[in-house]
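Only one protein chain is missing; all other protein chains are in place.
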Amino acid sequence: MEKFEPVIVAFCCHYCAYTAADMAGSQRLPYPTNVKVIQVPCSCKVDALHIVKAFEKGADGVYVAGCLEGDCHFKNGNEKAARRVEYVQKYLDEIGIESERLEMVMMSAGMGYRFAQVATEITEKIRKLGPSPIKTATAL
Amino acid sequence: MKSESRLEKILAAGHLAVTSECGPPRGCKPEDVVTKSKYLEGIVDAINVTDNQTAMVRMSSLAASVIIKQQGLNPLFQVTCRDRNRLAMQADIIGAYSLGIDTMLCLSGDHTKFGDHPQAANVHDIDSMQLLQMVKGMRDDGVFQGGAELKGAPKMFIGAAANPFADPFELRVMRLAKKIAAGADFIQTQCIFNVDKFEQWMEGVRAKGLHKKCYILAGVTPCKSLGAARYMSKRVPGMDVPKEVVDRMASVPKEKQAEEGVNICIETIERLKKVEGVAGFHIMAIEWEEIVEEICERAGLLPRPQV
Amino acid sequence: MITAERKPLEELIEYIKPFKRILLLGCNECVTVCSAGGRKEVGLLASGLQMAMLKSGNNIEIRQHTLERQCDPEYVEELVPMINDADAVMSMACGCGVQEIAMRFKDKPVFPAVNTTFMGASERQGVWAERCQGCGNCLLGETGGICPIARCAKQLMNGPCGGSVTGKCEISDDVDCAWQLIWDRLKSLGLEERYMEITPAKDWRSGGGSGPRKIIREDLAE
Partner (left out) sequence: MQNSNKLQTQNNKVLVIGGGLGGIRTALDLAEAEKDVVLVDKDYTIGGLMTQLDRTFPTNNCDLCTLAPHLSESNRQEHIELLTMTSVVGVTGEKGNFTATLDTQPRFINLEKCTGCGDCLKHFPECVRFNPGLDHRAPTCMRYPQATPQAFSIDLDKCEDVEALVKICPAEAINADDMVIRREVRCSSIVLSTGASLFDPSELDYLGYAKFPDVVTSLEYERILSASGPTGGKLVRPSNDKQPKKIAWIQCIGSRGLQKGAGSYCSNACCMFALKEAIVTKERFQEDIETTIFYMDMRTFGKDYELYFERAKNEYGVRFLRSRPHSILQLEGSDKLNMIYTVDDSTKQLNEDFDMIVLSTGFKTSEESRKLAADIGIELNSDFFPVTDGFNSVATTKPGVYVAGTFQSPKDIPETMVQASAAACMAATDLPVLDVKVEDTEEEQATERDVSGEEPKVGVFICDCGDNIGGVIDVEALVEEAKNLPFVTVSKAEGHGCSRISMDNIRKTIEEEGLNRVVIGGCSPRTHQAKFQDLIQTAGLNKYLLEIANIRDQATWVHSGKPEETSKKALELLKMAVGAVVKAQPLTDQTLPINKNILVVGGGVTGMTSALRLAEQGFQVYLAEKSDKLGGVARDIIKTLEGNDVQEYLTDIIAKVQGHKNIQIITRAMIVDHSGMPGMFKTGMQSGPQMFYRQIEHGVTIIATGAQPNRPPLYLLDQCASVRTQLETQQFIFTNPEVVKTWENVAMIQCVGSRIPENPNCSRICCQNAIKNALAILEINPDARIFVLYRDMRTYGFQEQYYQKAREKGVIFVRYKADDPPVVEMAGDQVDVTFYDPILSQKVSFTVDNLSLSTGMIADNDSTEELAMIFKLPRTGDGFFLEDHVKLRPVDMSVPGFFVAGTAHSPKLLNESIAQANAVAARAQTMLARDVINLGAASARVDGKLCAACLICVRACPFDIPFINADGYSEIDPAKCHGCGMCVSECPAKAIQLMQFEDDRILAKVEQLLERISA
């Protein structure tokens, strides 16, 4: 079997995380290619359904990236998103998908280095976890 | 006289009554009931027999009451609304009376959540107020709760509980009045540690003349240890153990704590004796029945009067 | 409204294991409002079941549909074209909805996906609390509009037990003492003396004590 390269979806809020990704870009901070960003206006826009669907379609990892606590452009969307992520993590456990495959992270717009660091750490973590059980099951 | 109850006689004669309690065993060991009740022989006027206390299954209060009765002592049969519907309760009351039990206490009962069968349904077909009404109806009017006539009415001396420390405080005197209206002949209160608050409650009781309408037995408990004091202050709902009591327990070495607990209890009794309307004491020495004698002795409650 | 909570996935998987094609049904009434069985939860459950089954090597087909109301036969009739394609139905409606499906489609297995919990109100976003037990003989008029049967852990009808502390019930700090609430209400209505009236033992026949209940409005019933 070829080397496992996880597919990771990163839902990034426009105001902080997506801007931090741009920041990582302009500072040329490297991170693995496995992370694919989907832009949302606020991390609270990320529906539980989007996350679950991503896993159903075969994502190995998903993370939702919002602003730092207290910094949400829409008052408290990021805190709401964090609670939702926790809820979906429990559901993933029920389904039999390791909840560590889903994460909420927070960063400010200026934290390019953190964006790259998070992307790297999460990719490493998922790599260690191996392919998502759903992916394995569909491959059979 | 409403009944043949020894407790009623003591109270009616104007003596300070003394009751204590005895938790039935968690198994078929009638000798345990005997041992525990023997500690109280000649010390108290009636022995409360708890009904699945703290929602833990024990020998039925009816059976344990009968065993105590067989010892020639006076059981105080406790009945809670938690475990039985009105049919079962009335059946037990008739049964108890038929076996010579003439004094009872009507309670709501601790919630099953706290016991060893949290899965069990809480019956609560009727509440403690309605239970009082029901027993009074059986005794005075000779009818079942459903309206049918009783052939031979149970002449019970009817008790109820009161907790002067629970909230809403302003309702606590009214609630007592309501229980009296429903049929309570005597009252046993929650353990008193906060005497100030109890006095405040009694003031309200006297203002309404309730102490003249029923007998109020003030509940007291000796703390066996600092841990017990802390537990009661923090964990038992509706229990008011002021910080001074806990501090006082904490101020003595461990081996002296039981002694200190007894001291506090006796001082409390002495203080309560001066409160107008207190007709006696209900000494709850949970799993420490042997200490009751010392408390009564030192509090000047012995020997018990003969009636 | 009627409130419900999704059953653990494990239990649901056991139900559908023998089947290949499942029709997962939501209801746009109470269970939507309490976020237990609306379109969104149907989507989440469909996806979750699909994945859980895949993991155990079963590739099943789940179709999703949400009815306006599952406890009315006319709405249930909508399902006729879909029902034949399904080996079994799993309903996210309350117990009433599940039974309606079972009655209408006699030869189709139907399973509940939620536990119907209580009749309640939404205290705030995401929090629902029991308010009524449908005793059939409402005494809210006597108790200041707060129900001691549904909201007192001991169903006390004549006042608070000794476990009421600072407005909370002894069974949990999260539960308000119903009698504290009743008393506060009576006070603010100036009806304190009402407390002194003893509520007699309740007649439970109206509360289901004499078997399953039915309401018939002669003027409407055909």
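Order of writing sets the labels: A, B and C. Residues in every chain begin at 1.
Basically, contacts are C-beta pairs under 8 Å (C-beta built on N, C-alpha and C of every residue); 3 or more make two chains touch, one makes a residue touch a chain.
No experiment lies behind these values; they were computed from the predicted model shown.
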| item | value |
| --- | --- |
| Shown chains touched by the chain that is not drawn here | A, C |
| Chain C residues touching the omitted chain (full complex) | 28-29, 32-33, 35, 38-41, 43, 66, 122, 124-125 |
| Missing-chain contacts mapped onto chain A | 7, 9, 14-16, 18-19, 21-33, 36-42, 44-50, 53-54, 56-59, 67-68, 70-71, 73-77, 80, 84, 108-114, 116, 135, 138 |
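We adopt the following convention: only the chains that are shown with their structure count from here on.
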| item | value |
| --- | --- |
| Chain with minimal offset from the mean of all protein Cα atoms | C |
| Euclidean distance of C-alpha centroids - chain A vs chain C, Å | 35 |
| Centre-to-centre distance between chain C and chain B (centres being mean Cα positions), rounded to whole Å | 40 |
| Euclidean distance of C-alpha centroids - chain A vs chain B, Å | 62 |
| Residues of chain B touching at least two other chains | none |
| Residues within chain C bordering two or more other chains | none |
| Chain A residues within the chain C interface of the complex | 47-49, 52-53, 55-56, 91, 94-97, 133-134, 137-138, 140 |
| Of all residues in chain B, those that touch chain C in their complex | 81-82, 86, 108-111, 113-114, 122, 124-130, 133-134, 145, 161-163, 165-168, 171, 174-175, 177-178, 181-182, 190, 237-238 |
| For the chain C and chain A complex, residues of the former touching the latter | 8-10, 40, 43-44, 47-48, 50-52, 54-55, 57 |
